[in-house]
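A single protein chain has been removed from this complex, and every other one stays in its place.
And then subunit A:
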Amino acid sequence: MGTFKRIDSSRASQEVARETDRLLLYDRYGSLAYGVILQIIPEPEIAQTVLIDLFSSSQVLSYTEDSRQVSSKIIRLARAKALEARPDGFNKSVSIQEASVNDDMGKLVFDLSFYKGFTIEEIADKLQLSKTNVLSTIYTYFKQQRSS
């Protein structure tokens, strides 16, 4: 027969509150995170696994305690987890030359850095730009997005 453990009720209620907070974060940012993950891994099954992993992770738990920059933290974590979980075939599978055919420079740099996981240095090297230029291209891209 199982036995009941005596425990600290305040700790237990804190745990329950934290669980609820994580689910509240999912309710608010679940769609946003799933959109980011799907852009990196276009396979729904893997993307859903990453999404579950994301919102049940201990990192998200820390976001419930510190409410600053939650959306950007979730975006960053969703990206990191999705890049980590990409199947081998997806790893930087699109070369910069291939990707540059259809995209404008701002979108290209943003996609390569954020969705494809290239570092700023790698992009600068491949596109024969300086690191400063790559960063200012990202700045300009978001400025355009704001005005559009």
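Keep in mind that, in the parts below, contacts are C-beta pairs under 8 Å (C-beta built on N, C-alpha and C of every residue); 3 or more make two chains touch, one makes a residue touch a chain; residues count from 1.
Note that contacts and distances are computed from a predicted model.
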Worksheet item: UniProt names the one chain left off this complex as which of "3',5'-cyclic AMP phosphodiesterase CpdA", "Anti-sigma factor", "NAD(P) transhydrogenase subunit beta" or "histidine kinase"?
Response: "Anti-sigma factor"
Worksheet item: What residue numbers in subunit A mark contact with the hidden partner chain?
Response: 4-9, 12-13, 15, 19, 22-23, 26-27, 30-32, 34-36, 38-39, 44, 48, 51-53, 55-56, 69, 71-72, 75-76, 79-80, 113-114, 119-120, 132, 134-140, 142, 145-146
